[in-house]
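Step one of this worksheet: look at the structure below.
A single protein chain has been omitted from the complex, and every remaining protein chain is retained in its original position.
Chain naming follows the written order as A, B and C, and within any one chain the residues start at number 1.
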Amino acid sequence: MDQRPDFASDYTRGAHPDILKRLTDTNMLKSSGYGTDEYSGSARERIRKACGRENARVEFLTGGTQTNAVMIDALLRSYQGVIAAETGHISVHEAGAVESNGHKVLTLPHHNGKLSPDTVEKYLEDFFNDENREHMVMPGMIYLSQPTEFGTLYYLDELKRFRRICDRFNISLYVDGARLAYALACPENDVTLKDLADLCDAFYIGGTKCGAMFGEAAVIPDPHKIPHLFTIIKQHGALLAKGRLLGIQFDELFKDDLYLRIGEPAIRAADKIRKMLREKKYTLCYDSPTNQIFCVIENEKLRKFGEKAGYSFWEKYDENHTVIRLATDWAATDEEINALSEALE
Amino acid sequence: MDQRPDFASDYTRGAHPDILKRLTDTNMLKSSGYGTDEYSGSARERIRKACGRENARVEFLTGGTQTNAVMIDALLRSYQGVIAAETGHISVHEAGAVESNGHKVLTLPHHNGKLSPDTVEKYLEDFFNDENREHMVMPGMIYLSQPTEFGTLYYLDELKRFRRICDRFNISLYVDGARLAYALACPENDVTLKDLADLCDAFYIGGTKCGAMFGEAAVIPDPHKIPHLFTIIKQHGALLAKGRLLGIQFDELFKDDLYLRIGEPAIRAADKIRKMLREKKYTLCYDSPTNQIFCVIENEKLRKFGEKAGYSFWEKYDENHTVIRLATDWAATDEEINALSEALE
Amino acid sequence: MDQRPDFASDYTRGAHPDILKRLTDTNMLKSSGYGTDEYSGSARERIRKACGRENARVEFLTGGTQTNAVMIDALLRSYQGVIAAETGHISVHEAGAVESNGHKVLTLPHHNGKLSPDTVEKYLEDFFNDENREHMVMPGMIYLSQPTEFGTLYYLDELKRFRRICDRFNISLYVDGARLAYALACPENDVTLKDLADLCDAFYIGGTKCGAMFGEAAVIPDPHKIPHLFTIIKQHGALLAKGRLLGIQFDELFKDDLYLRIGEPAIRAADKIRKMLREKKYTLCYDSPTNQIFCVIENEKLRKFGEKAGYSFWEKYDENHTVIRLATDWAATDEEINALSEALE
Partner (left out) sequence: MDQRPDFASDYTRGAHPDILKRLTDTNMLKSSGYGTDEYSGSARERIRKACGRENARVEFLTGGTQTNAVMIDALLRSYQGVIAAETGHISVHEAGAVESNGHKVLTLPHHNGKLSPDTVEKYLEDFFNDENREHMVMPGMIYLSQPTEFGTLYYLDELKRFRRICDRFNISLYVDGARLAYALACPENDVTLKDLADLCDAFYIGGTKCGAMFGEAAVIPDPHKIPHLFTIIKQHGALLAKGRLLGIQFDELFKDDLYLRIGEPAIRAADKIRKMLREKKYTLCYDSPTNQIFCVIENEKLRKFGEKAGYSFWEKYDENHTVIRLATDWAATDEEINALSEALE
């Protein structure tokens, strides 16, 4: 291994070898632009099948913040905002992309990165009972991440409850699946792609962090839900001229259900790392079962560790300790874990 | 050749082989995100050198509409609009991306896709003499394309004149270089990258249509001109997580000045096609010297041609004739031209 | 008369005496805010009756640019633009208010300030036949002014034709009635409030220029057309806390059909001025039959005239002549006209 162990994130490598091969094989062929090519057509079909939705609209975009901004703007009316955990990616780390399109992010408290259906329902009840509600931003959708920023998972009964809440208040449910492959590969997870298609007004299947070179696939189970989405995407500067690049990647990701398995090495690696950390007496945080591991580390130890390995700063724990995040990916190897273990001595 | 001749556009193929090789070679290596990687660093250095600007800010983006929207929004204040030819890409074919960020496109008449400095100066004089100007959108920049939508070129003396106009009225000059490689490779062109860096407040070096798999490089010669550009890019959903993909591509494009030569096959092919069309007695339009060829074709003939080859509809010429566009690219071959010639019999 | 004759505009005086009296009479009474007061309720009822629409939604706003911006934003989806004459108020003199809400103004040529139904229908046919239309701003409404910026009128058959065009392409029809009272009082006019309510998706009844102290009344004949309009108005900063001020004014304007008659003095005065100008051998422009008069005046003469009277500069006619605008209002007097006549000697 010619690089030091690097668990800073899950978007630090290129693409799954099958994808790279297909990009190479098709490189000099010509195809039409803007997602009208045959590869994109095939990828859409495979995703529809995997989601159990023959008529779903599937659109390919380039990155997560972009996909969130476009889909949220497409689903909301101008006077509506989006409910999100105060730790949600759209709340904190998208530089105000949602607001730049005119929509308020209505933040609610989280537990381990998750919104509680009770909290959301209470908020919506209060809003729709508030005499002054017409002077306030109307909640128009619930934004969830699966898994969350903290690596935790929503379970099927929770998502069903959110769906019922959305139906009760006539608002949309949207799931950010930037790391969806790591949820799907996690033994604890009980939410399938078909469930997401049944329960959400829209969601996206993350590629960038899940084996693609880049790209995300937005799925709108009922295609009538968002008219003129193509133009909306174009208007946001989010339409890739060589759309086939995205089509090819998702066609490979959904060939023989690769996407359902691609996260497995990451989960296995993360489980090993969690076991190792516990053995080394580190305190784990947030109880994440997916590819993100959070632990407390003493600052002086962290300094030394940082010289030997890559990690992400998460937050200050106290004067002498820090919470760091380690993320594994679809190509994680035992070799890397061993090197990490050594770096943590 | 396993495909029919296709001259519909210049973004129909994948990437230059050198780029594909480098993407392959680096695929399993890990690097940091958001353009902080070493490849992006090296690419920036090479672009700065090619532009003769050691301190220029260089940012990589994913596509042309996105780059225009971000840079125009970054350069303008909320009360300003952008002057463009009525045929400019931002005026017509970007789905209102500029307006979606709150800025009016102030369109002026064109000649062969070009704005005339006289027209622009007259417009600005009239605006700044208009007693009602404070009730109007203030022009804040001039948008040009090099080459234009019609394949025509701005010459150095014209760009210098636009610069003087911008200085006179204290507004910005921005050049959209989606097809810049085809200008640089064109014998008629007298505008270098260094000239653009000397004259523009910002411009972009097109990758998507010029040999990259995808991506554009925005250059801001004076880095103080746009503070907080990174955040602006992020807010527009335009920041690629795996920024190294763009870095690697532009590092290759600017290795040994490849970008300056990469358009040559396209220009040679376009010249041959123009010669062939003249010999076949077709009427050429707009006098384009670059990789786009426009010609008038009788409708019945077009129907047959369309069965054998790819082209772009440009506009109706009269009841019985159509203007079509043929575009060559960096990988154009004599084989393709011969097949085109046959298809046009 | 203690002021020089001033025909610069029709918003240079305060309010009709009945309005001022009512504002005075109610001044120290308390009433609820945001248009929930009884005066606003009564005004809405009177306007609904005058429009022959029992269920119409009526909202009061403060000014014309504001009303246009709010209503256009409320009627359009994010990917849509508004068709307007290139001379339309929203196209030129609203500082990009429509674009600041993300919508492109799609300008078409005018004749005497009017859009031709043929021109608009051709434009829409071309748009919906354009293969690239999904890359373009989708036209979502037609914006007309009654009377136009040039004082000209749309006739009933023209408006009916626009309605059919809107129905054919499933877009909205909106009429800016900033000076509507002057149309309604004009003998040449054949369009009633009921016609507007029958034909438009929304229109506004101008108060500011038509006898109110300030304010405009937006009418949405089918109240389901724009859900959550109250919140949209609030979000635009256009909701007046003391909504009763607007309610009181429009309650007076529609008491005993005052609004239908209030423009009559202005039309009579304008006709007299036109006659006088013709007698003095001035060239009239645009053939306006309403309260705006446009004429050509020699520059040196204009300089002297400007010392004695108020007028608006309209545009340069040639090196030695200027087009000026004179506007009469609801309180125009013979005394003023005589003073104007003297100033024009």
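In this section, a contact is a pair of C-beta atoms (placed from the backbone, for glycine too) under 8 Å apart; a residue touches a chain by one contact, two chains touch by 3 or more.
None of these values were measured; they are calculated from a predicted model.
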Sole residue of C:Tyr155, C:Phe214 or C:Phe313 that reaches the chain not shown, by the stated touch rule: C:Phe214
Residue touching the undisplayed chain, where the options are C:Thr26, C:Ser42, C:Ser116 or C:Ser341: C:Thr26
Contact with the hidden chain (one of C:Lys242, C:Lys255 or C:Arg268): C:Lys242
Sole contact to the chain not displayed, among B:Leu61, B:Met141 or B:Ile232: B:Ile232
Residue touching the undisplayed chain, where the options are B:Gln3, B:Asn55 or B:Ser78: B:Ser78
Chain A residues that touch the omitted chain in the full complex: 78-79, 81, 92-96, 99-105, 131-132, 134-137, 313
Missing-partner contacts on chain B, residue numbers: 34, 73-74, 77-79, 102, 134-138, 228, 230-232, 234-235
For chain C, the residues touching the chain missing from this view: 2-3, 6, 8-9, 11-15, 17, 20, 23-24, 26-33, 62-70, 94-97, 100, 208-209, 213-214, 231, 234-242, 245, 310, 331
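Rule of thumb we're sticking to: only the chains that are shown with their structure count from here on.
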Busiest interface, counted in C-beta pairs: A-B
Centre distance in Å when chain A and chain B are each reduced to the mean of their C-alpha atoms: 33
Geometric centre distance via CA averages, chain C-chain A, whole Å: 50
Sites on chain B at which at least two other chains make contact: 94-96, 100
